[in-house]
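Report on the following structure.
Chains shown are a subset, placed as in the full complex.
When the chains are written out, they are named A and B in that same order, and each has its own residue count from 1.
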Amino acid sequence: MTATPLGPILVINPNSSEMVTEGLRAALAGFALDRGPAIECVTIPHGPPGVVTQREVDEASLNVADVIAARPDASAYVIACYSQPGLDLGRSITPKPVYGIQDAGALSALALADTFGVIAVAETSIPRHLRTLRRLGIDNRLAGEVALEGNISVADSGHGEESYAQLLKAATRLKAMGAGAIVLGCAGMSGHCQSLQRELGIAVIDPTQAAVAMALGKLLSGRA
Amino acid sequence: MTATPLGPILVINPNSSEMVTEGLRAALAGFALDRGPAIECVTIPHGPPGVVTQREVDEASLNVADVIAARPDASAYVIACYSQPGLDLGRSITPKPVYGIQDAGALSALALADTFGVIAVAETSIPRHLRTLRRLGIDNRLAGEVALEGNISVADSGHGEESYAQLLKAATRLKAMGAGAIVLGCAGMSGHCQSLQRELGIAVIDPTQAAVAMALGKLLSGRA
């Protein structure tokens, strides 16, 4: 395992928004190592503009699995959507590490704080996220989940003053609800992560960065 | 934050064994990035040879906090002992990220599998580990924790055939108990991580590597 170069960490954006994928590339730029695995972000062009409805989640499962199956050269996979479409399916078709960003984000928050809060893009996603937390077994550590107001799209959630103002509002509420750390509940929000953390004064976790860091750690572990 | 170079990730071995610290350096060698933060492993020379008894844990708390206080140049701290001495204290004296390897290791395992098992160096540490899992809130995801047989020391637990045989025996039992991933329950076991994973066929998590990966992700996040 030491000699062969590691294949890339494949970060899969299950929606068709290149703008979101660009945001992921920007968020992950700092993670590229000279001698480490490449970090490759891919869009699923035939996916929906954002994975919001349950149908979009279920269709995305199969799309994500197709990408995983088509890229046996990758050494790890990150499903860059907070609803984690294809997580179980991906794990059933490859023995390599497959990370979902909700799991990775929430678990990373718990490595820094007793409780966490989540900012969702849309109210309708919250029950789905809660089901995932229950199946993961850490729902009792959730201080709360709050949605952005004002119909902000996945693609817009990481850019511009309007979405930042809404993120700050949601995060401030979550902090008051007892959250010791904040998880951004959408792959598209990365752009605001640092400003938000500075302004709030508690850790803000971008879940894609959290998942890629975990993947990197797992792969580098083999290089030691 | 983008202009100033990041201070090192300080990996603190609370015991006095340079051999264990050397093992940490070896385990983390692959994590050093050209443009990323340095990873610096330090020994606490006046610590005990291994942190095993509760007195050793409680004394180590203050020692670890002294190191954290003395190193304001670091950008993150990893307490490289599975009993996490000084975790609460460290967090109370610095706003920077402080990771404990039990938390980081177990949480990282849950990002890959539904349940995990832990290999302890000594039977006597197990109740203490369980208390920590309960306070973290994920004890219900533990398949089991099993101690090495044969009085293997912290320093020896990552080297040699005898300790490897015992690790494999414990890990095999844990897999049969339903563990979907294995966490090495001691900072000293790193050396056997890869071989064990290959032989078992399920993920084996070195908790120090897991914590450093999380720290790296948190810090790189600011560079994006």
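Keep in mind that, in the parts below, a residue touches a chain if its C-beta (ideal position, glycine included) is under 8 Å from a C-beta of that chain, and two chains touch if they have at least 3 such contacts.
Keep in mind the model is a prediction, meaning the values are calculated, not measured.
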Which copy number describes the whole complex, given 2 displayed chains of the same sequence?
6
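Just so it is clear, only the chains that are shown with their structure count from here on.
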Per the contact definition, I'd like the list of chain A residues that touch chain B in the complex.
1, 26-31, 33-34, 36, 95, 97, 99-100, 103-104, 107-108, 110-112, 136-138, 140-141, 190, 193-194, 198, 201, 203, 205-206, 209-214, 216-218, 220-224
